[in-house]
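Sending over a structure as structure tokens; questions will come in a sec.
Coming up: chain A.
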Amino acid sequence: MRSKIVLFIVALVVWLGFTWPPDLSHLLVGILVAIFVAYMTGDMFITRPHHLIHPLRYFWLFVYIPVFIWECFKANLDVVYRVIHPDVPINPGIVKVKTKLKSDTGITFLANSITLTPGTLSVDVDQDNGYLYIHWIHVFNEDVEGATKDIVRRFEYILERIFE
Partner candidate 1 sequence: MINNRDSQGMSVIVKTITRLTIGLILLYGVYILLHGHITPGGGFAGGVIIALSFIHIMLAFGKNVALEKLNQTWSKIFESTGALLFITIAFLGFFGGVFFNNFLDKGEHFELFSAGTILLSNIAIFLKVGAGLFLLFVALVLFKIGGRK
Partner candidate 2 sequence: MEHIIPLFVAISLATAFLISLLGSKFKFFRTAFPVISSAALVILSVLSIFLVNNNGLMVYKMGGWIPPIGICMVLDGLSSFMLLTVNLVAFFIMIYSINYVKKYTDVYKYFGLLFLMLAGMNGVIITGDLFNLFVYLEVAAVSSYALVAFGTGRQELEASFKYMVMGTLASGLILLSIALMYSYTSTLNMADIGKSLANEGSSSVIIFISVMFIVGFGLKAALVPFHWWLPDAHPSAPAPISAMLSGVLIKALGVYAIIRIFYNVIGSNIYTSRILLVLGTLSMIVGVIFAIGQYDFKRLLAYHSISQIGYVILGIGLATPLGILGGLFHLFNHSIFKSLLFLNSGAVEYSTGTRDLKKMGGLNKKMPVTGNTSMIASMSIAGIPPFNGFWSKLLIIIACVEANEYIYGLFAVIGSVLTMASFMKVQKYAFLGKLKEKWKNIEEVPFGMKFSMICLALICVFGGLLLLPEISNLLLKEASNAVLIGKEYVNQVLGSV
């Protein structure tokens, strides 16, 4: 039920964004539409609505964005180096990494962050044991611990504060 209310609020805000500037008819129709959307799909929107009210989580989300952009920038440079180097020093392979994250949203954000970073790509996920399978353009470390340190740690410590 709380999930539906959250979706209702989100949908209303997005609707007002669509129909800017707002007037009365748009607002009324927007409320009806948001109720409809919340009724149809609200039960699957979020699973832990109580996490939304912690202000610290929003702070860490705010911190996460520059961190992610910086990591992305570094990885970009790395891939550019590999592409324009005459020898093309790549060593592609799939590695297994371990993550401490347990929640669905956390794992999803971690996997998507890894995919968005150039050079690494999440292939599969084993949620029960906390393993991710990553395709890596140049495998530096073949063992689980080393690869985890290289790929996962840089995002994990913030994501843990946001989603766990």
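With respect to how the candidates were assembled, all candidates are chains of the complex that A comes from, given by their letters.
Just so it is clear, contacts are C-beta pairs under 8 Å (C-beta built on N, C-alpha and C of every residue); 3 or more make two chains touch, one makes a residue touch a chain; residues count from 1.
These numbers were taken from a predicted model, which means no experiment stands behind them.
Q: Looking at 1 or 2, only one should touch chain A in the complex. Which number is that?
A: Of all the numbered candidates, the touching one is 1.
Q: For chain A, which residues are in contact with candidate 1 within the complex?
A: Of all residues in chain A, those touching candidate 1 are 7, 10-11, 14-15, 18-19, 25-26, 29, 33-34, 36-38, 40-47, 104-105, 107-108, 111-112, 122, 124-125, 127.
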